[in-house]
Structures are given as structure tokens and as C-alpha cells.
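Here's a structure for you.
Heads up, one of the protein chains got dropped from this complex, but the rest are sitting where they should.
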Amino acid sequence: MADVAEAKKYLGQPVERVEDEILLMGKAQYSDHLPTRAGTQHAAILRSPHAHAKIISIDTSCAEKIPGVVAVMTGEDVKEMSEAFLIVLRQPINQWALAVEKVRYVGEPVAMVVARDRYIAEDAMAEIDVVYETLKPIIDQEEAISDDAPVVHEAVGSNVVSTRDFTYGDPDGAFAEADKVVKMKVRYPRNSQTPLEGFVVTADYHEGENLYDVASNYQGPFTSHPVMSMALRVKNSQLRMRTPQWSGGGFGVKVQIFPYVVLICLASKKTGKPVKWVEDKLEHLSAAAAAPNRLIEMEAAVKNDGTVTGFRFDQQDDYGAFLRAPMPGPLYRTHGILTGAYDIKNLAVTNRVVMTNKCPSAMVRGFGGPQMYYAIERIMQKVAIELDMDPLDVIRKNLVPVGVFPYRAAAGALIDSGDYPAAIEQAVNEGALEELKKRRDEKRAAGKKYGIGYAAIVEPAQSNMGYLSNILPLDERQRNPKGGAVANATVNVDPLGTVSVTADSIPQGQGHMTILSQIVADVLGLTPDHIKVNLDFDTAKDAWSIATGNYSSRFSSATTVACMQAAEKVKAKLARIASQTLNVPAEDLEFAEGKIRDPANPENGINFYRAAGAAHWTPGNLPDEMEPCVRETGSWSPPELESPNDKDQINTSLTYGFVFDFCGVEIDEDTGEVKIDKYVTMHDSGTILNPLIAEGQVHGAFAWAVGCALYEEFVYGDDGSFLTGTFADYLVPTSWEVPEPQIVHMESPSMVTPLGAKGIAEGNCMSTPVCLANAVADALDVEDITLPMTPTRISAMIHGEEKPPANNKPAAVTPVKGEGNVLRGTGETFVPAAPQEVWNTLLDPEALAAVIPGCHKLDLVGENSYEADVSLGVGPVRGRFKANVGLSEMVEPEKATLSGGLIGPLGASQGSGHVSLSAADRGTTVTYDYAIELTGTVASVGGRLLEGAAKALVNQFFQRLGAQVGGGPVSEGTSWWRNLLRSLGLAK
Amino acid sequence: MPQLNKDARHSVTLTLNGDEVTGYAEPRMLLSDFLTHEIGITSCHVGCEHGVCGACTVLVDGTVMRGCLTLAVQAEGSTVETAENLASDEGELSELQQAFKKHHGLQCGYCTPGILMSLTAYLKENPKPTEEELRDMLSGHLCRCTGYVGMVKAVLDYCENRTD
Partner (left out) sequence: MKPKAFDYLKVSSAEEAVAALAQGGEDARIIAGGLSLMPMLNFRLAEPSILIDISKADSLNYIRETAGMVEIGAATRQADLMRWDGLESKLPLLNAAFPYIGHYQTRTKGTVCGSLSHADPSSELPLCLAVLGGEVDLQSASGKRTLSAADFQTGMLSTAKQTGEMVVAARYPTAKAGEGYAFTEMAQRRGDFAIVALAAIADANKIKLGIGGVADKPTVREWDILEGEALDDALNEFAWDLGGYDDIHATARYRRELVRRLGRRVIEEAKSCRS
């Protein structure tokens, strides 16, 4: 190894990135900048405001009439033109690129407008009239598994679409012999790293060839390429996928562009024109993808000395409304390493896949690891608490010991290298844990809430393409065994000796170009700036395979190897050519300083470009049987990635790094804020290829993990409304919130990949959320932690029972947030008119129509039932709605129930209220209550103001009612009927 | 200036990075869309379109603005500067850009041009910010890749050692 290391002039060095110059100049062409053919049209997608509803009808006629619109498509068109997407499970969960017959989550694509530009397409979108029949949605994953829950896919008959049990070793024995069984139930929330650049797809259907030519910022894995081509009913070669050199972040999420690739392809086929679609942020947050929320019930069999002898997991992953390939990946990708960093031989696992009426889940950085380690490391802390031990001692006691690598973990992971105890000692020393403990003690002595957390995890990288096979029964998966993970790279040397490199890694900012240039420069004795790396990608021209793409940290262990192999082939060829001239055996030649030379006599050498040129200019002079030109491809798949064996063991990833974190947090007693006081993160990621880039990956993963721990969550109401549709509500941490962690490195080269490098970019996504949770649990001495640990949640834990109001006087009318997104309230007002007068006003449609300024149309459609077309708003917010309102349970002139709904481009609502009129001195006392559900855009983007607005509007309505009936002034624009409609619907 | 009709495209002329350019825009067209799709620059990145992420930040008459919260017609007659203008005419990165490169202050680069434009204006007002001041200013931008560490180091290093 020493010789190889010495030969590496660039690899391992903090080489500045070759990517940066063009990026810093703002001249990189991202997907939205790619040239498009003249006549390219633009798509906008109408999305469901409902979490669960039948589509009764879609009227596109008004939309089609708008000048500039070339097509409007619905699910019926899509179903006719394409197949439902293939999924991993054999279950009737059919998803097309647009909703067919039913919608199953807020944000589900329902119709698409194709128009001259995006602005016009959105104009037309607002004119599409969809009639829905709403169904009861199922949002909570625990409720979803109960027998009487609404079912997301009727044909399946249950929301639990897959259950698999696995047993390794003798868990029953371990639990029977345990001194103690520690149990824990934890939940991991929905979140996503939400790249700043949204999805972009441009599709151009070539009719003569029946070929779809697609440019998009798809990131792979190309396992979903056949999913797309089969949906489009073409051969794989008839779906040409191109991805540009530059992408504005992916983090796993951009695999989920694939349904839109199919949709835009169909739009191009239907219109005969190229079509482009750019996802906006509301679309992205509500409907792109999220990491699955997971519920884990876990048990640990423990000996009194802290040894953990067995784990039992019951994992239930919520995949939302559909299982899109490669789901349920997060539940299976980490399967082999379910025992984490610990030497635990006995393991029982139950994996359940659950469907709900939420956005479909997907790959997100960490890919199952954050959820799994949240459970493991929380319970390891609890083991320590229950045994009254130091949590770090419990970790140390159970670590996979030194000197046993490669180590086969219970569920099949082949851990390639490491020294976990030494890594922990190094982190403890360099990170000054003892000082931190002292600091904690001082803080606590001063009455502060201060805690320390730990997490030790194993970071898997480069997924085995067979990992999902384990979801299938043995006989089924043996008929079609899957395993391995192919990487491809090509090195080309042109007639002037210029070196260029292509590869199938599809980067999104990770610096792949730099590292590949380092590798090739080292092999060929050149400098990195002589290596031009082109990582734009084209399935019609580049070497690729199903594992192609940018995910599961496959680059550093896989693509790099393929590239090095390609470069070695080039080197071998050029050495043979040079050998002819230099009279030195090819294997003795060295490549250095742009020359190929005899190391014993450096004067005896030729320039690199001359040797390469010979393969182009004088192929007749090449050694016997040598092919002309210099273009070599390396394709590599590690033999360690086998199919699952008959004991359900699987080596789910190729490399396994080690991460150990500890941190100190302080809780603000007044605000409940969690302040990260110190954070230390230790990484053993094998050989580091470029320390500058490696640290950047750690910092990036850490920042997102801080978001997951403290800020970020996709929030749904119980009615399925999506409540975090903006970056004002989905809280991405800024430079102010993210501290700089102290990074400690150790390098245990991997023995399963020639460069010795493992993944490094996902570890903190797995270790940091739980490390912070453990620290907060330590600070507060509580077990039940909910992520993200927001100030309001912490406050609820530390502030005890609320001080009641003085004299027990009731609070001002406060809408109490009901379950989910139901806005509720009650109130009372006085109207200076007799009950009968109030009653009559409620029932006179003509009077109503006359006083509604925003009313375009009001029809009595049945007894005490109205339909209206109204423009409603509060402040500057205004939208046009179709409203229906009915009065029922009427007891004249005492009480009535009002119920109804609104629907419009901004959203939909259902509401009901009770009004009681009772005679009072010179008037009527009106008491009321209301409950409003609100969904769609207005709920997604206006969440912060909804409760307050509802309260204001309803109160205002009844004040106006008083004014109207009592003869008081009613100002323009705030008539009581209008407010009534507002109160029933647009609570904003 | 006359009232601009919503249905028509109006000529918008501005000085972009020193050159006068003209394009056409309906009143509703966002400056970010105008610069990207009408004029054809590549640094005004559309991120959130609601003014939070800062990826579309440009300078209009020297003032930091979100391209997505500005209308193209509002920029009529203005001077607009974007990240394309920061390197020298010979293509040499500015010292600030070089510092970003040295400290790995960017990864995917999508947020970077907007951040550079904020810094361009801010560092004129406050040439030597403390780390706290700098982090406060940078909190007006979202970056999903870097954890902000590299860019903070880059700016502090630049401010300490700049010769420009």
C-alpha cells in the first residue's frame, strides 16, 4: 500500500475544485438554462386540494379556450397513452402520471395544461373545473393499520401492503436470558433536504423514431429508467435520458422526477411539440417526495453489565399514497446493518409498509439510516439510564471489537474495516469530552438545563442492487436473483493528447469532476487541470447500468474505481506504445510530469501526448493487435454484493464507515430553544480522496441533520391538508442556526474497494438527529422526544402546568385547534333586533345576493340550499370560489345548522356551524360555534395566519350580522353574507 | 411612464453588467424570469419564488433585490448587476470568488451567485464584518449543500486579506 500511496500526487490532497470557476461566475448551465427547440411549450400541473376524493368530472373547456393553450390533459388521456408505473411489490397499487379516478394526496397531479408560456399555462390551470367527491382520508400511520381505517388502495384491501418478519441468531433465547428488557417506541418525522433547484424536464417526442428525447435533472438510480420506458410503452433505447453537467442539488429527491418525465413525454407526444416543465417550490414541498416517517417499537435484551444481547424491531414505514420505485427502499437499504455499530448476534425484525393519504415517500439523503439509528441510539441511551451507567460506556461495551474485520453482522452486512474503540477514544480526546462534562456539571450547578448526547453509527455506502429482493419470499427472489452494483467510467485521449473523462455518477455538487481528475492525473502522470471531466450524461451514448446515478454515496467507492480502471487501461496501452520507442518494457515505465519514461533513466522518455497521438496519427505503427485510438471504459461491480442468502442475510452496501458524535446542548428556560453548545463528529470513512470535499460533505449532512432535529418537518392536518408549502413554514436552517461542528478523522482503508474509500456524505444525517435528541433527553431527563425539537414542544415539556388566568376568568374567545387542520371556535354576540328578524335575514336569498359585493352569481338550488360564485378575501388576499351552503336542522326562529363548502384555485374547504338565537332584552343573543377544514394552496402557504384569520372572520361575521339586522352601517366589502361564506371557507 | 397594459409585452431596457440590453415583458413577468429566459443570463437562479431562499438575488441600481419579488418592468432604465460581472474581463475570478473556491464555500453552486451579489453590496457597507454579523447577513440566503461553514470562512478570510 505504501508504494501506491506515494504514487498518489493528487488523490488524498485538498485539491481545489475544478467545478468552482464556472459556478462562481454564474455561467453554469443548469437544466432550466438548456437550449430548447423553437416552439417549445410549457406545462403547468393542476394538483389536488384534497387528500382523498373521487374525481367525478373534469371540465377543461374553459381552459382550452385561453389563447396560447395547446392542450389540456387529464388522467384519462394518460391512462390511454401509458401504463401504470411498475412497483416492487406485487400489489394492485396503480399510479399513472396523472390521477385516474381518485386522488390520494394533496398535491397529486390531476390535470396538465400545455401552453406557450408558463404564465398562460397557469392562467388556464385556474379555469379547469374539477368536481370531487371527498372521501375520509387516512393520515396517521398508526391509525392506518386499524381495521376500520379508510383504505388508500381499495384493490389491496388494507393499508398495510407488505409485512415481512426476519430472524437472525436466537432472539427469543437472548430475551429469555436477559437480565433486563428495555423497550422503546419512537417516531421519526417526514422531511426532505429540498434542493433549491426544483425538477426540470424537457421532452421532445420524435415521431419517426418513436423516441422520447428527454433532458432533465433526474439523478438516477437508473433502476427507474425501465419503469419509465415501460410506462411509455417503448423499448429502453427509445427513451433517451440526458442529464446536464450542473444540477442545483438532489439529495436523493430527484429520482422522483420520473413520473413527470413520463408526463411531459406524453405531453410532447400529444402536442407534437417539445414541452418543458419546471417544478415550483410549492409543488416541490407538497408533492415531490419526503423521507418516510417511521414508527419503531424496539426492544433490547440486556445484561446487567450493559451488554446488549439482542434487538427486536417492529418497523412501520409510511410511504404515503403510492409506492414509487425504488420504494420501500428506506426500510430495506439498511437491513444488513440493523445492529448498527454493535456486536449483537440475535435480531428479530418485522418490517411493515403502510400507505396513507400523504405525498409518496422517496429516497432522501441517509435513505432509511436516520430512522433506523434514531431508534437504535435512543434505546442505547435508555439502556444506560436503566442500568445507571454512562451512555458512552454502554456504547463501548457493545461495539464491534477491533481486529475482527471483515465482520459479518447478524443481518448480513459485511463490515469492511475499522477500529471503533480507537475512533471513539480519538474523538473523546480531540473533542475534549471531559471538559464538556465539566461544563455540563457547572451549568447544571448554576441551574441550567444542559445535556450531553452520544451516537455511534455505521454509515453504509454503495447500495447492493439486490437489497429490495429481501422483501420477496425466498422462492420468488431465487427465480430472479439480484445483487451487485455496476459503475462505469470512460477515459479518452484525443489526437493531441488531451484527456477527457466521462462517468455515470450524475453529480449534484459533490465535486465528482475534481476527484475523477485527481485519479486520472495520478494514474497518467498529468496534472488535474489537464483532465477534462464531462459528467453530463446521455443514455444513448454513455456507458451505464441500473446502478447508474448519484445516490447511496456510491461515487467514492464505485465510480472512482471504474474511472481508475479505465485510466489504468489507458496507461497500459500508452506504455506499450511508448515501450516501442523507449526500448524499456512497458511495465517498467513510469508516467510522470506529462511524460512516459524510464524511472531508472528519466532522460529516456517521450511526452504523454506523443504516445497518445501515435494511436491516432499512425495506427499502422502500433504494436501488434493493438486497436487504434485511446478510449477505455472501466466497468466495475464488487463481488461482495451478493443476492440475499437463504437465511435472509444480505450485504446491503459495499462499504461501512464509522461515525461517532457527541454534543452538548443547553435549553433556554424561557423560550424552550435548544442551543447547540458544542458538537464533535468523528468519521472513519476509509481513505479520504479529497479532504476539502470530504469535510464539505460532512458539513452539508450535518446542517440538514440539524434541520431534521430542530426545524424541519412536513406537517399535515388530519384532513390531509398540507401545511408546510413555503420556506417560511418548512424551516430550512440558515447560517445563523447551523454551528460549525468539530470534525475528527481517522482512516481505515476499505479492503473491498481498490481506492479504500467509503461514503462520507450521509453519516451525519443518521447520527446527528439522534445525538441531539439524546442530548436534549439528557438535559431534560425525559424519554419521550419528538422531532423536530421545536421550542413549542420543549416548552410543553419544561413549563409544567400553565398558570391559570386571574380570578379564573375565561380567556378571550380562542379557536382551539382541533385534530388536524380543523379550525374551531365558539362565540356569542348581541343583535339589537328580534330573533325573527335575524332569522328572516338568514333565509332571504334575494337580500343576500343584493348585499354580496363579490357575488357573481347566486342560485337557490334546493330548499335552503344555495350555490354561489364569489370572490372572497381578507386584506390583499382574494380568490374566486364556487360555494355551496345549506341550512339544516332548522327550528324557526331558534337555531339552525349551516354547512357547506368552497372550491377554487386557491383551495377547498368544508365547514359547518351552529347558530342559536335567543330573545334578550331589546334584541337577540346569538351564540355560535364552527368547525372548518381547509385544504389546498391557501392551507399550504398561509398556515401561520389561518387560525387567527378564522377567528377574526367569524367574529366579524356576527358583528356584521348585528349591524345588518340592527340597521347599523355595513361597510362596503364586508357584508355579513360575504363574511358568512368566508367563515365557511376561505379562512384567510 | 404610461400605464402598461396587462395583455401586451412591453420593451424593457436596462443596463446589465455594463451593457444595455432590451427585452420584452408583460407587466407580470418576474425579473428572474426576464433575465433568465428573455435576456439569457444563467446566474439568476429561481429557487422558491417567494422571496425566502435568495438564489435569485441581484443588484438593481446597487441595491440587493430578490429577482422573484421584482417585476421586469420595474427594472426599466435600471442598472442591474449579476454574478457574471464579478470576474475580471479576462476571466479571472475576483478575490471574493477565489476565497469561495479556496474554502470550498460552494457545492452545487445554485445559491452561490445570489450570495455573492448580497456580499458585493453588503461588504461595501460593512467591509470587515464579525462572524456574527456575517452569519446574520447570510441568514437571508438558504444553502442546502454546504452547512455554510466554507462560505463563512471564505468571506472572513477575504475581508482579512483582500487587496482589491
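Letters are used for the chains, namely A and B, taken in the order the chains are written, and counting of residues starts over at 1 for each.
Just so we're on the same page, a residue touches a chain if its C-beta (ideal position, glycine included) is under 8 Å from a C-beta of that chain, and two chains touch if they have at least 3 such contacts.
All of these numbers come straight from a predicted model, not from anything done at the bench.
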{"item": "Absent-chain contact - pick from A:281, A:440 or A:758", "value": "A:281"}
{"item": "Sole residue of A:165, A:209, A:476 or A:670 that reaches the chain not shown, by the stated touch rule", "value": "A:670"}
{"item": "Contact with the hidden chain (one of A:191, A:293, A:724 or A:753)", "value": "A:724"}
{"item": "Identified contact with the non-displayed chain, of A:60, A:271, A:734 or A:909", "value": "A:734"}
{"item": "Absent-chain interface as seen on subunit B, which is shown", "value": "1-7, 26-28, 30, 33, 49-51, 54, 57, 63-66, 68-71, 73-74, 76, 118, 121-122, 136-137, 139-141"}
{"item": "Where the missing chain touches subunit A, by residue", "value": "118-119, 122-123, 126, 280-283, 669-673, 711, 715, 723-724, 726, 728-729, 731, 733-734, 736-737, 790-792, 795-796, 799, 802-803, 805-806, 809, 811-817, 873-879, 905-906, 937-938, 941-949, 951-952, 956, 972-973, 988"}
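Just so we're on the same page, only the chains that are shown with their structure count from here on.
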{"item": "Averaged-CA centre spacing for the pair subunit B and subunit A, given as whole angstrom", "value": "28"}
{"item": "Subunit A to subunit B touching residues, read off their complex", "value": "16-17, 19-21, 23-30, 32-33, 119, 193-197, 246-249, 251, 278, 280-281, 508-511, 692-693, 695-696, 699-704, 726-728, 732, 734-738, 740, 941"}
{"item": "Subunit B residues touching subunit A - in the complex, by the definition given at the top", "value": "26, 28-29, 36, 41-50, 52-53, 55, 82-84, 86-87, 91, 93, 97, 100-102, 104, 106-113, 116, 134-136, 138-152"}
